[in-house]
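I'd like to ask some things about the structure below.
Right after this comes chain A.
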Amino acid sequence: MKTLGPRGSSLWIAAIIHRLSGLALAIFLPVHFFVLSLAFHGGARLDGFLRWADQPLVKFTEVGLVFLLTVHLLGGLRVLVIENFDWHDGQKRLAMLVAAVSAVTAFIFLMRVF
Partner candidate 1 sequence: MNVEHLKTDILILGAGGAGLFAALHAHKADPNLDVTIVSKGLLGKCGCTRMVQGGYNVALNLGDSIERHFMDTIEGGKWLPHQALAWTLVTKAIERVHELENEIGCFFDRNPDGTLHGKAFAGQTFDRTVHKGDLTGIEIINRLMEQVWARPIRRLEEHRAVALIPSPAGGISGALLIDIRTGEFRFIAAQAVLLATGGGPTMYRYHTPSGDKSMDGLAIALRFGLPLRDMEMVQFHPTGLLAGPDTRMTGTVLEEGLRGSGGHLLNGALHRFMGDYDQKLERATRDVVSRAIDAEMRAGRTTPNGGVYIKMSHLGPAHVAKEFKGMVDRCRDCGFDLAGGLVEVVPTAHYFMGGVICDVDTSTEKAGLFVAGEDASGMHGANRLGGNGVANSTVFGGIAGDVMPRWIAYNRPGHRAPDADALDAEIERALHPFGQKSGDLNALREKLLDTMWDDVGVVRDRAGLERGLASVDQIEAELLTAGLADTDRRFNLTWQDWLNLRSLCEISRVIALAALKRENSRGAHFRSDFPAPGDLATSTFTVARQTAGGIEIGERPVAFTHVKPGETLIRDPVAAE
Partner candidate 2 sequence: MNVRLYVWQRATAALMAPLVLVHIAVILYATRAGLSAADILSRTHNSIAWATFYGIFVAAASIHASIGVRNILVEWSPFSERGAGRFAAVLGIALALLGFHAVFALVVA
């Protein structure tokens, strides 16, 4: 922690996770759109895909994506709150909360998928 210096703090980590999740979403989104547009050619192709997507590994990545979306959403809200509302102490707790909520969401999703 110490040698990480400014990079060790939970606030910094929150910002980095937000960035990485945004980046991952930006990479995933075209793929996601592509999958959905398979429906253009009728339900069959999509069904085929969805069966393929039933595999645990694929499911797992999807869980990850929902997780990313939630993390990014909450991280984004954190930024919007900092930027637009009067300053309050306890920013660190907010960052922790963000991490906790996204973990819980992802966990619920995980339970449902499997």
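Criterion applied: all candidates are chains of the complex that A comes from, given by their letters.
Here is the rule we go by: contacts are C-beta pairs under 8 Å (C-beta built on N, C-alpha and C of every residue); 3 or more make two chains touch, one makes a residue touch a chain; residues count from 1.
Every value quoted in this text rests on a predicted model; they were computed, and no experiment measured them.
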{"item": "In-complex contact of chain A, chosen from 1 or 2", "value": "2"}
{"item": "Candidate 2-facing residues of chain A, complex", "value": "19, 22-23, 25-26, 29-30, 32-44, 46-47, 50, 54, 66, 69-70, 73, 76-77, 80, 83, 105, 108-109, 112-113"}
